[in-house]
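Shown here: the complex without one of its protein chains, the others still in place.
Chain naming follows the written order as A and B, and within any one chain the residues start at number 1.
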Amino acid sequence: MSLTLEGVTRVVANETHLDEVSMILEPGSFNVLLGRTLAGKTSLMRVMAGLDQVTSGRVLMNGEDVTGLGVRQRNVAMVYQQFINYPHQTVYDNIASPLKLAKVPRKEIDVRVREVASLLHIDHLLSRKPLELSGGQQQRTAMARALVKDASLVLFDEPLVNLDYKLREEFREELGALFAARDCIVVYATTEPSEALALGGHTAVLHEGRLMQYGPTADVFRRPNTLTSAEMFSEPPMNVIGGHIHANEVTFGDDMHFALDQGLRGLGEGHFRFGVRPAHLSLSPQANDDLALDVVVDLAEISGSETFLHVHHSRGTMVAHLPGVHTFDVNQKVRLYFPIHRLYAFADDGSTLYIPGAPQRTDDVDGEVH
Amino acid sequence: MNKVRNNSAWWLVLPMLALVTFSAIVPLMTVVNYSVQDVLDPHTRYFVGVEWFVDTLNNPGLQAALARQFAFSLTILAIEVPLGIGVALLMPKRGWQASLVLILVTLPLLIPWNVVGSIWQIFTRGDIGLMGWSLRQLGYPYNITSSSIDAWATIILMDVWHWTSLIALLCYSGLQAIPEAYYQAARIDRASRWAVFRYIQLPKLTNVLVIGVLLRFMHSFMIYAEPFVLTGGGPGSSTTFLSQSLAIMATAQFDVGPSAAFSLIYFLIILLVCWVFYTAIMNLQKDRRGEGPDA
Partner (left out) sequence: MVDITLSGLAHSYQSSPSKDEDYAIRHMDHVWEQGGAYALLGPSGCGKSTLLNIMSGLLAPSQGDVLFDDKRVNQLPPQERNIAQVFQFPVVYDTMTVFDNLAFPLRNTGVPEAQIRERVHEVADALELTSHLKRKARNLTADEKQKVSMGRGLVRSDVAAILFDEPLTVIDPQLKFKLRRKLKEIHQRFAVTMIYVTHDQLEASTFADKIAVMYEGQIVQFGTPRELFERPAHTFVGYFIGSPGMNFLEVDMADGQVVCQGSPLAVDESVQMAIEKALSGTATVKLGIRPEFVQVSAEPGEGFIEVSMDQCQDLGTFSILSVRLGQVVLKARVEEGRTLPAQRAYIRFPPEHLGLYVDEYRVEIGGIHNKENGPHGEGNGLHGEEEA
């Protein structure tokens, strides 16, 4: 099945929740909706599910207009942040419930429930009640219930938010494999760029109800079509610094200069916003022409295996994403190295002008989504 | 941005509107209608303006009943609210004891008003009533039909017995909703038992208490069946409250116009008192923002 959205707009009490969203989800695709809280992820999923109606625009399934159809006519399944199960039924009955409602023969129910339960590693828990299980197991039960009915559209609304990070790691790895053999469309909402990357597939970046960019996940990450898209798909957010290109030189503020390299030369003269990924800043020079930048530490956030070094300097704040564990005192002075060959360039209106690493091809960058 | 305006949802409000019209507005309007007319017989009536209202407000009997009514309502609130909070604080929080106490506390609430009156009527009798008999044995000449003090005390006691449970239950549910962390924090801050009550429990009870006080006020202001059964409003008219005066006027004397005016005044008083009380409480909770930074 394919799912097509055409100019989907939803307005509630004069507030625009979705603004002209158009996208085509291929059969069997895994799609991540990435965006901050209130970016429109849940609104979009509810429209896809038929739980909410659009204000204007069309929703097509397999080319057939289903815009006005309610959720019961659409064969969709949904998994929520909260672990939603029937508390008084066993795990087995919970998973079987959608099949019972669909009047599937008992023998077939049994086969399918056990199959899905073993896929999700809860086959040993079938006779337990949900509240006796851990959070991860409860969410597995909810997922099993969504999977068992063979829905053509499966929606996940931030399903891992309430689990601790080790469980999230496990789930992310399993999810891809779980749907590899199925031809349903999966839509998965998350606020975390790292989760989108780990899940792979396609990613749609949403911001303030608008679809900023949609494409294969790694592509969207590497080739953001706007500054907003780059900022949304980066955690910690991409560092942005304003600068001028004049003659053959780039100037940040009044004390940082460097010669234009091959890639940036095509931009011409004027004011630009340059973006550098936190992971591309380092404590030691990675190339001969790296720029040194003296900064003051705000806080070193340590994830256990990585360090996010938040700093400020005369032109604002920056984050460096360093591998390994490094400790710094608040207000400590540090020198960071800044790779001039890995700068993104954006116009003042936010559109992408230059992407480092790849040969410049304007047609790629201009492929904006409306 | 093209906005689609869809007003069809308004139709859904219609049934609700119809219901309110029939249950509240129409009867009220009938009363308003009567209150400005003198009805001599079903076919003869005159428009009298606000005459009945003036009469009612100047009627010394009714003024006295109103005063009694306020005295009664305020007295029972002054007793039932602290007592209810106290009972709630003493109730066990969990286990079978909690269930048992909960049932015992709920019992008085399950007894109908007029039955309560009858029970107490028997209870207070000097010959066979446990309380009446005991008090007399102790040497107190207890008699609710001759002593207005006895009658008053008994009615108040009866109301406290009947309704303290309501406040206690409301407070109990309010107390149960306070997270354990608050008590732990208070212990760590070395708060005294009184401070825990004053700064944790009482603030968390404010909302249920507002509901409790409003309910008890409205209820007690309209009290009818219990004193009617117990004392019949006597001795004299010492326990004749507003609703009983109204009933006498409307049914025994069939003064439709004055009783309608009386009803409206009665209604407005209750409304006014509730509004004043509610506004006062809500104002207490407001923040005094925008003041200087220093304490």
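Everything below uses one rule, namely that contacts are C-beta pairs under 8 Å (C-beta built on N, C-alpha and C of every residue); 3 or more make two chains touch, one makes a residue touch a chain.
Note that this is a predicted model, so its numbers are computed, not measured.
Summary of contacts with the chain left out: across A:80, A:258 or A:328, the touching residue is A:328. Residue-wise, the contact with the chain that is not shown comes from B:191, picked out of B:57, B:98 or B:191. Only one residue from A:111, A:131, A:218 or A:259 touches the chain missing from this view: A:218. Screening B:182, B:197, B:224 or B:277 for touch with the missing chain picks out B:182.
For chain B, the residues touching the chain absent from view are 179, 181-182, 184-185, 187-192, 195, 199-200, 202-204, 285, 287-289, 291-295.
Where chain A meets the chain that is not shown, the touching residues are 134, 164-166, 169, 193-194, 197-198, 200, 217-218, 221-222, 277, 279-280, 283-284, 298-305, 310, 321, 323-330, 334.
In the analysis below, only the chains that are shown with their structure count from here on.
Here the spacing of chain A and chain B, counted between their Cα centres, is 57 Å.
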